[in-house]
Every structure is written in C-alpha cells, then in structure tokens.
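This view holds just a subset of the chains, kept in their places.
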C-alpha cells in the first residue's frame, strides 16, 4: 500500500509551512512504500546539497521502517551497524527522515527533510507526517 | 539565474492539469539552471520507471538548452551524436524535456515529463513551461 499523490502533496505543504514558521529553507522529499520518489520540493535558498540528502533520508526511513536518527545511533564507530551507510547506494542516518504509517499501522511511505539543523529537519519532517498519518510502526505485519 | 520555487510549482501544477485533461498519469520534474532538482511530482498510477526518466529529461534539456527530442534526432545510429546518452550519468534523448527560458532570453531551468507516449509527454511539458516562460533560447548569451 502506497501513499497517494494527494497525501504526498499535503505532507510537503505541511512541511513547507512548518519550515517557514521556523524560518528555514528546506528540501522535502516523500517516497512511497517502495522507496520510490512521489513528491519533492526545494524551497528558495535551500542548499543544493540538501536535495540528495532529503531524498536519501526518505528512502532510508522507508527502507528500515524507522526514523533515520535511530539508525544513526547504531551506525556509530563500534556500533552494531557501523558502515551501513554504504548500502543501498548511500543512506543518510542522522535525523530528518520519518516513516509514514496509516491508521491501520501499515507503512505507506516516508518523508525526508534537509536544510537546517537536524533538530529542525526532524521537526519539519514530523509536521509533514502528522498531516497524513503516524510515524510509529507496529511490530508486524506492517507492509502490504 | 535560477527558476524560483514558486515558478517551479506553477509549472508542475500546469503540467498536472494538462496531464489530467489528456487522461494520463505522469511524472514531472523541474530543475534549475544548474540542472539541480527544484520540484517533482508523481501522479497516482504513474510508472515508477518514469521517475528517473522525467528527472533525466529535465536535466538533459537543461544541459544542452534544447528540447530532448532534438538531441535524439542526432544520436541515432550513424548520426553525429550516436551514444551521447552515455554521458552525464545517463541522458534521455526522446521528447518530453524542454528548457525553461525567461522573458529576457535567459535559461533558468528545464522541465521533464514521462508517463505516456512521447507526444503526450511533450504536450504536458509544454503546458508546464508556458505558465512560467518560453522554451526557445536565443543564440547567445543565454546563461548567466
């Protein structure tokens, strides 16, 4: 099951609104449950380098069904997932990527935000998710 | 000089409207004059394989300041540019990509559309460009 285009658009719009409130310039990407790009927006003056980071955050959150920052805690030197960023043509494992989960607990996509501090990136991603669903996944089953 | 986010959004919206009129499901990408992604939308039921094609069409049109289909005429077997698609991490040289030129004749970005016949792709790309500018470049100078 996949996020619809209308939901993806709403998520991007809500994220942009939050970014404007916070006074930041963001790149925002939404992928479906296949980790394939659904919608993308780069605000004026957002870093060009954030395009790829936003998309990779969305993919990373979808790939593993969890917030990107949670993976980053495990991928530190001496951590169990050290170097996981080398997989999947490049992961981004710091905060700013969140799964999008519908009310039935099904993973329908993910959002990735880049352009400011990781705290702001996370905040804006959260605003994008909340307009269309949740970001917490049940144990199983969560993908259909 | 780069297309603004507002212009990119308008181009995507106009392209979606035209795609709906034509009864097709499209992926639509807008890049700035540096060929970096500015906005992207995948309509419901559009081919997943069209994501990359739409983005590559937009980049190709920006890279050479001309419609993608024009390059494709020159890149056929025995043509002068045979094999040009191997450059720039992959070009798409059939119709559906158009430069975006402002009223001063400056290349400010490009649009790429994929999801239907190349005729429809071109039609939808054209609708996207026309809302924000032209797609014909003067001889020179055209990039600043």
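A few points about this structure:
The chains carry the letters A and B, assigned in the order they are written, with residues numbered from 1 in each.
Methods note: a contact is a pair of C-beta atoms (placed from the backbone, for glycine too) under 8 Å apart; a residue touches a chain by one contact, two chains touch by 3 or more.
It should be emphasised that the depicted structure is a prediction, and the values quoted were computed from it without experimental measurement.
Sequence-identical chains make up the whole complex; the displayed set comprises 2, and the total in this structure is 4 copies.
In this section, only the chains that are shown with their structure count from here on.
It takes 180 degrees of rotation, in steps of 5, to superpose the Cα atoms of chain A onto those of chain B.
Each chain gets one centre point, the mean of its Cα atoms, and the points for chain A and chain B are 26 Å apart.
Those residues of chain B that touch chain A in the complex are listed here as 4-6, 8-9, 34, 36-44, 48, 51.
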